[in-house]
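A single structure is presented below for examination.
So, chain A:
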Amino acid sequence: MSDKDILLTVKGLRIEGRSDDTWSEIVKGVDLTLHKGEVLGLIGESGAGKSTIGLAAMGFARDGCRISGGEINFDGIDLRAASESERRDLRGKRIAYVAQSAAASFNPAHKLIDQYSEAPIQHGVMGRGEAESDAKDLYARMQLPEPNDIGFRYPHQVSGGQLQRAMTAMAMACRPDLIIFDEPTTALDVTTQIEVLSAIRDIVEQFDTAAIYITHDLAVVAQMADRIKVLLKGEEVEEADTRTMLSNPTEDYTKSLWAVRSYARPEQPPVGDGTPVVSVRNVTAAYGITDVLHDVSFDIHPRRTVAVVGESGSGKSTTARVITGLLPPRRGETLFNGEALPIDYKKRTREQLRQAQMIYQMADTALNPKLKIRELIGRPAQMYLGLNGKALEDRTRDLLSLIELEPDNYIDRLPSELSGGQKQRIGIARALAAEPQFIICDEVTSALDQLVAEGILKLLDKLQSEFSLAYMFITHDLATVKSIADEVVVMKEGVVVEQGTKSEMFQPPHDPYTELLLSSVPEMDPDWLTTLLKERTATAT
Partner candidate 1 sequence: MSHIWSMVFQRLALGFLTLFIVSLIIFGATELLPGDFAQEILGQSATPETVAALREKLGLDQPMYIRYFGWLSDILRGDFGESLANGQPVADLIGRRLGNTLSLALYAAAIAVPLSLGLGILAALFRNSFFDRFANASALTSISFPEFFVAYILIFLLAGREGLFPSISSFRTDPSFTEYLHRAFLPALTLTLVVTAHMMRMTRAAIINLLASPYIEMARLKGMKPMRVIVKHALPNALAPIINVVALNLAYLITGVVVVEVVFVYPGLGQLMVDSVAARDMPVVQGVALIFAAAYVLLNLTADVLATLSNPRLVHGR
Partner candidate 2 sequence: MSRLSGSHGISRRGVLQGATALGTAALITPYGTPLRAAPKRGGTLRVGMAHGSTTDAMDPGTWEADFMIFQAHTRNNYLTEIAADGSLVPELAESWEASADATQWTFVLRSKVEFHSGHKLSAEDVKASIEHHLGEDSTSAAKPIVEGITDIKADDLTVTFTLSNGNADFPFVMSDYHLPILPAKDGKIDPTTQDGCGPYKIASIEFGVGASYVRHDGYWKAGLPYFDGIEQIVIHDDAARQNALLSGEVDYIDTADLNTVSLLERSPGIEILAVTGTQHYGLPMDTRAAPFNDVNVRQALKYSINRQQLVDTILNGFGSLGNDHPIGPGQRFFNTELEQKAYDPDKAKFYLKEAGLDKLDVDIHLADAAFAGAMDAGVLFAESATAGGININVVREPNDGYWSNVWMQKPFAGTYWGGRPTEDWMFATAYSEGAAWNESFWSHERFNELLVKARSELNDDLRREMYFEMQDLVANQGGTIIPMFAAYVGAYSDKLAKPDQVASNWRNDGHRIGERWWFA
């Protein structure tokens, strides 16, 4: 590729963000070059500054951020020197953006096709009629169902995967030279992710559009990008073409990213007399009048981890709500150590409540933001174990040590003064404080970066052996299942489709749905998607 093919050059880009009154650098001198029709993958953990860089490529800084240094040159236009209206003229027309959550990024008040047409009409590229027929054409190319009608729906009437494709179509509306994809598939289920990935890849190839593809998922970026740039805390770690990067990373940080995928714990042998700690028996439950769980049964034995796997809407969280008593089932029951629990948590004894604890997905909303760590952790110990004064203080400190946080440093902090991983550790400590036999972990790692998630998994593992805990581990991520589970329960649309030990589950033959799930997990192979799609087409015909 020659220099005259260069579409975008970024040199020494510095971006500052404001917290309270002070500005601090969040992007610290990043260079970037993008040729026409090329796809660049930006990868890094949260806080790496990848989205910020992506937006800066449009000459855009979010509220509370400012571009403080460097050059941004798009096709001969200096974006930093350009006036706001010149930049506005580029956006949507020559540089388009595809956001992480299409459901949140489509305006709920307008129909899809109106939102599609807005940029072409406002930028004077097309008239209304032309834009509409163009939209239908692109919807068809994006393999959306009923492409002629789907545009006349409101966003809430269209599923997540379809919305993401509609958004990509919308980005294509003015046939831009560059599209910024900001984690477009992160919020999707694995099976949906494949459809969206392939649709995006096709359309970018068809129109020979250059793209910056931002993600934290290596396996995904491997399918999409020609080159990959790894970022850490606003600085470049390394950059190479995709295959080189995958096969031969040079930096330690990159290697550590790669390594996470390989953490796995050996399956634990069953313990005890065979009485399960928790036994879910023929549970059917409903929200309102629609049944969402159908005859669900499984057991969880002491010191074992049962992973409940499924995509969104499969009923895995609902099962947890039934066990905790938040959602009394229509039929069926939950046994605890062989005894039936009252189906409504309000009727359970304090002892019964103590024995089963829960750790939530979003540590942000699971911890009262106005309470200090001392009270957050100490409260269950005070309530259930009657500890007070010095004993409570000691116990709280012990718990903090257990979750590997320095007590003196953390005991008087508020949740807002902690990082995401630390908050999740507090959630774990709070559950431990009750000294339970059984803990429900509801997607505890899915909001975390991979390295942090790994730390949490290791901690949970350690605590399990130390306190003989039984875990019910709710997740949609098969990699997590592989790392931590002893047994697996696969759910789909409120029904258990398959269950067994981990080794059984990951060995063929599979239930067809399990097979689909397993095969949809992206692999660290640049050809994986191509191969998979070929295989699927082959089996279909």
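Criterion applied: all candidates are chains of the complex that A comes from, given by their letters.
Convention: a residue touches a chain if its C-beta (ideal position, glycine included) is under 8 Å from a C-beta of that chain, and two chains touch if they have at least 3 such contacts; residues count from 1.
Just so it is clear, the model here is predicted, and its values are computed rather than measured.
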Among 1 or 2, touch partner of chain A in the complex: 1
Candidate 1 partner contacts - residues on chain A that touch it in the complex: 55, 58, 60, 62-63, 88-93, 96-97, 99-101, 104-110, 118-119, 122-123, 153-154, 156-157
